[in-house]
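Please read through the structure below; I'll follow up with questions.
Missing here: one protein chain of the complex. Every other protein chain is in place.
By letter and in written order, the chains are A, B and C; residue numbering begins at 1 in each of them.
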Amino acid sequence: MRVKRQTLFIVGAVLLLVGIAVLMVIIGRGHIVYVDNKTVEYNGNEYKAYNLVELSAKGNDPQEAFARDRILFKCVGQSLKIEYEATKKQSSSPEKGIINKKIPFSWDAVVVNLPAYFAGLPEEVWFTEFIQEPPADKSSSNEEIVFDEFTAF
Amino acid sequence: MKLLKNNSFNILTFFKDNSVPVMFVLICAVCIPVAGFPLQYLLSEIITRIGRNAFLILALLIPIMAGMGLNFGMTLGAMAGEIGLIFVCDWRIYGIPGIVLAMIISIPISVLLGWLCGTIMNMAKGREMITGYIMNYFINGIYQLIVLFCMGSIIPIKHSDILLPRGYGIRVTVDLINMRQSLDNLIAVRIGMIKIPVFTFILIALMCLFIVWFRKTKLGQDMRAVGQDMEVARATGITVERTRIISIIMSTVLAGFGMIIYLQNIGSLTTYTAHSQIGMFCIAALLVGGASVDKASIGNVFLGVILFHLMFIVAPNAGAAITGDSMIGEYFRVFVSYGVITVALAMYEAKKRRAKSLAGRKLAQAQKEEAK
Amino acid sequence: MTEKKVPLLEVRNVSKDFFGNKVLNDINFTMEEGDVLGLVGENGAGKSTLMKILFGMDVIRETGGYGGEVIINGNVVKFVSSFDALESGIGMVHQEFSLIPGFTATENILLNREPQKYNVISEIFGKRLNTLNRSSMKEKAEDAISKLGVKIDSDMVINRMPVAHKQFTEIARELSKDNMKLLILDEPTDVLTEKEAETLLESIGTVAKRGIAVIFITHRLHEILSVCNKVIVMRDGLIVKDVPAKETNVEEITKWMVGRKVKEQETKRESDPDKSNKTIMSVKNLWVDMPGETVRNVSLDITEGEILGIGGLAGQGKLGIPNGIMGLYEAGGKVILKGKEIPLNSPRQCLDANIAFVSEDRRGVGLLLDETLEWNIAFPAMQIKNKFLKKYGPITWRDEKAIEKVTEKYVEELQIKCTGTKQNAKELSGGNQQKICLAKAFALEPGLLFVSEPTRGIDVGAKALVLDALRRFNREKGVTVVMISSELEELRSVCDRIAIVSGGKISGILPATESSEKFGMLMVSNVR
Partner (left out) sequence: MGETLISKSTLQKAVQSFGLPRLIIAGFLLSLFITAPFVGSNFFTQLSNTINRFGWNAVLVLAMVPMVHSGCGLNFGLPLGIISGLLGATLSIEMGFTGFASFVMAVVFCTPFALVLGLGYGWLLNKIKGGEMMIATYVGFSSVSFMCMMWLLLPYKSPTMIWGYAGKGLRTTISLEGFYSGVLSNFLAIRTPHMLIPTGAILFFALLAFGMWAFLHTKTGTAMTAVGSNATFARAAGINVDKIRILSVGMSTWLGAVGILVYQQGFGWMQLYMAPFNMALPAVSAILIGGATVNKASIINVVLGTFLFQGIVTMTPTVINNLMMVITGQGLDISEVIRVIASNGMILYALTRKSEVTR
């Protein structure tokens, strides 16, 4: 029956669209990754910041983190992959490796603490969620909604 | 601007039919040297602007084909696109997936608004354009009601950084940094300092193909028939009202996509004002390309974008060079945009009336022969 | 039923009335395949109503349907809309073209029946997204055109086509419908030249040979004889004559068409001997471009004090004359009133020259529907003659009392039924609205009055009153009246002389006492 067949196709098309939307949400979900090269305190002993860590991640320009630096990466999708080349001290030979980690979907931003990771500390030390406190909005609190303001083009 | 294949290529009729584009060529010819922009800069500006606006202007072609005139109500689609973008920003979806998601979100909203606009236009037959124009303000009020009051309070918004400090209502500017130029940069080719957004041009080319293909479909044919004579179309059984509403829905949905492409190129969304002038500028550009209220082709779109935006870029500097005050140039380009619409509308209506007086002359002529 | 072949179409005692007045009563006729039936009759004889019934037009259903039965191939059909008629193979070509100007002939012929090529998107968005199969469209169109036996370029756009080709395109559209059994042509040759009409008649012949029945409505009696094999003459809603074409001729048909037993008119129009025969107005080679009523090269003299009638069939141009002279439609030529030439195309000049005009289009031109009766009656007189105005220095102020007085005078004089002079014109009945238009003209106290179709669409009682008012106005005030009407009997009962217009020209002027056959001959003489 013509109409039934067509409704079937319409439902199919709508489901397809919803499917694409969900797919987009999954592969498009972006997270901000803060990579800290800072000394960290963990039950008694201290893990020193490295002298220099060269870092690169998919879709971001490579960056260098000196001691006590925090660099920012944008990671699209849940699987985080960062290649690093870290030199502990002036003289020591560089350690190379890749950090592979799954970021939980709901986390907006993540903090990776390099020294803790290099020292193989448990996950909840080197990989924590970063809660953004709402930035104080300096722009005027309640701008007058301009009715038909003429915008440059 | 297809040249009619009449036997004598009559210069006069060429200029008379395309007086608006010719006038703009003159304005640009005068302003460009005076404005003193390097050629490369102009070229790159024009290319980005074609990438930014072409899709939006193409969305205007379908209602013209269906005889609804210039669809000033395309802003409804722009608003739907903006709502899509707001949600995508809130859910933190980056890059192209974000853009695709925004488009998918905008579809149902555009269809609803398009249907509403089409139905009201059907109730005000003969006054479609002014109705579309007023629909802008009406739906803009509802848009502000939703975006300024419901978002954050009734409609859950996760990330408060896009909300106003008072806790509800979206901020005046929303940063689209995460999807900025992502369509353009997908396959961007750089020649000298000119960046050609190849992927966006592919999208535009696809849209042109869609329009060409659509004109060949039965619905396209029905629209052309309805556009030319509603009563005859109705007599042969074409559902006139439904066809007109579908043409407005399609135009609104495509305007939604066009707006998303436009905003990803700009990189930031001025929530309450981005869409207010969009309708007017796209229609002005289309008219500058030689289109009229009842006839528009893809050629008009591209010629219009180039000429109109060329004028738009050079006018302020040209104005400053001529009169020493750059504001003159600013106002000049606004004046010319509104002026072009006024002229095009006036010429269209006047032409409609001029066709009538032809028959009288024929009769007098026949009588003279008889008297001889 | 004898084994006689079941007729393609049988109309059995069909009758129809519009709000009480009988338009069709007891129509019976049958048609076989391949028959070409010539349908002839004066205006208002019921021809077009009969065709509207056959074609199932909404106007019939809206005005209470019709009595009797229409039987196609033996089974009774009840059409709800003209689409049902199309389904059962009946096609109709109206006088005004229903073609899309910007489309080519092929696109018009197959409008909304285009053959389509399947594509997947139509699964979701519905059949209308299939692309058109241009090649098979061209093929089907050319096949339909060949059925007509005529040469038309199927790719030419309609608005560049000569009129005949437009006509053929429309007929081809009907023929392109495969289940086409009966084709109704409503005065197709009206807009064609002689040569074009001949080609149309030949193509009707070829169509009939293919077994398609054709009903051919026309005023050109010679055409009937050359192509039809049956003739039906209608008058006053009755079939007067149903005769094979071979057994009759043009004179006979006109007699049946026009000759009615001359029923005794109320007062035989006696011509007053003392009427001066000074011409009040003379019109020289007037042309008027009024859609559907074109006037070509008319010259006419109107004598003072007479009532001149202008008759003729619909669409022949009689209405064009007054509208042209009064400047409502573009006109050319010369109009001289009492020796002084009046420029055309400016209503003001005529009104200043003391000429008034009661338009045939009551609602469109004759009335201010949203204003009170007072305004409708007093307005022209106020604007032209500055009547009903009080002067305060330069300011001319509306004199409400004077307006009310003159309105009451005419309401009482013409017995206009209304709830008061402040009632809005749109609330009155047709007859009363016509009296308001008359009162408006009388208020102008004109020297010469054009009255166009004063009795169209009003009930019989109101008709007598309107005609009587005109006669009294002419006799008591000595105003020359020119009355334009398609009702021949009315003209004969009111006018002194009657000019007949056909094909945009005056084919003859006869005294009212002439026999209706003579008028009939003039009516169809050079019908264009």
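Assume a residue touches a chain if its C-beta (ideal position, glycine included) is under 8 Å from a C-beta of that chain, and two chains touch if they have at least 3 such contacts.
Treat the numbers as computed from the prediction; the structure is a model and nothing was measured.
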item: Absent-chain contact - pick from C:L8, C:M137 or C:M326; value: C:M326
item: Contact residue for the chain not shown (choose from B:L148, B:I162, B:V226 or B:V240); value: B:L148
item: Hidden-chain contact residue, picked from the options B:V111, B:I134 or B:C208; value: B:I134
item: Residue ranges of subunit C at the interface with the undisplayed chain; value: 326, 328, 347-348, 350-352, 357, 359, 364-371, 375, 379-380, 382-384, 386, 389, 395-398, 419-420
item: Missing-chain contacts mapped onto subunit B; value: 120, 123-124, 126-127, 129-131, 133-135, 137-138, 140-142, 144-145, 148-149, 166, 323, 325, 327-328, 331-332, 334-335, 338-339, 341-342, 345-346, 348-350, 353
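What we mean here is this: only the chains that are shown with their structure count from here on.
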item: Approximate Å spacing (C-alpha centroids) for the pair subunit B, subunit C; value: 46
item: Gap in Å, rounded to a whole number, between the CA centres of subunit B and subunit A; value: 38
item: Per-residue multi-chain contacts in subunit A, two or more chains; value: none
item: Touch list for subunit B against partner subunit C, complex; value: 213, 216-219, 221-222, 224-225, 228-229, 231-233, 235-238, 357, 359-360, 363-364, 366-367, 370-371
item: Parts of subunit C lying in touch with subunit A, wherever the complex brings them together; value: 123-124, 126
item: Subunit C-facing residues of subunit A, complex; value: 5-6, 9-10, 12-13
